[in-house]
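Omission of a single protein chain aside, the complex is shown with its protein chains in their original locations.
Take a look at chain A:
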Amino acid sequence: MNVKAINLHLNYGRDEVLHDMNFEINEPKIYGLLGRNGAGKTSLLSLIGSFREPTSGKLLVNDEVPFENENVMQEVTLMYNKDFAGESYPPSSIVKDINRYRLNFDLEYAQQLLKKFKLEGNKAVSKLSKGKQSAFNVVVGLASRSPITIFDEVYLGMDAPARDLFYKELLKDQELHPRIIILSTHLVSEMDYLFDEVIIINEGKILLHESYDDLVSRGLTVIGSKQSVDDFAKGKEVLNEEQLGDTKSVTLYGELSEAERLSASELGLDIGPVSLHDLFIQLTKEVE
């Protein structure tokens, strides 16, 4: 399975939502798609899910245009925060219907998950709480076992234990049935350990696409006296600085050479890692 964007543009009327995107994902891994509100995450995912067509450029799934392509559409599941207002059937009967259309759907697994997320009752989905409805979306997404499975912020309404259960199920099922999983989220600090690769988009453009380990190793915090920190940070990409008295902390982006690490310890500086959460905030910060 493979998803490729080539000079991808999407406009809503005069609004340019996605601007000249280029990326490619190939391996059955978990991809974290991060971006501020309105950055274009849902729009990008809508294109992969054949919900929309690009304005120009190309989005390809297995080298084919997904829109109205029944072979591709069968392989892609996009779960989002759906409005279940008119849904008068209980979860258990809806999964049976979906099983009729989704070729990879595993009904037995879906029923197990419904039990785990306490959704096995006969209550109509429209009458479930927001959190339970989110959990239902998660169940459908996992049980669809689609080679490309996308969760667009579906976990937002779920409470912490339910989210934790989802993360565990996701990792477990991914091990048994590897597929391309794309998670778009705001809950960066909570979910970062799930990501194999991270894609950050900002204002409709791809800001970066890297493996999680590479990305996190590239960011570091340097703490020490103001003078030595300033000396050390000179000429480097500074994402953020904070100061308390004479003690200063900066967040740097970029790898350090062995010599630089040595000089840092000579200057008496503390070097620590940066969380993805902080990197994300700093990288997508609006210029004031």
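Assume a contact is a pair of C-beta atoms (placed from the backbone, for glycine too) under 8 Å apart; a residue touches a chain by one contact, two chains touch by 3 or more; residues count from 1.
The working rule: contacts and distances are computed from a predicted model.
Here one chain is missing from view; checked against "Amino acid/amide ABC transporter membrane protein 2 (HAAT family)", "aminomethyltransferase", "ABC-2 type transport system permease protein" or "hydrogenase (acceptor)", UniProt names that protein "ABC-2 type transport system permease protein". Remark: the omitted chain is touched by one listed residue; of A:V76, A:A110 or A:A162 this is A:V76.
The omitted chain makes contact with just one of the residues A:D152, A:E169 or A:E197: A:D152. The missing chain lies against chain A, touching residues 42, 46, 49-53, 67-71, 73-78, 80-82, 86, 98, 100-103, 146, 152.
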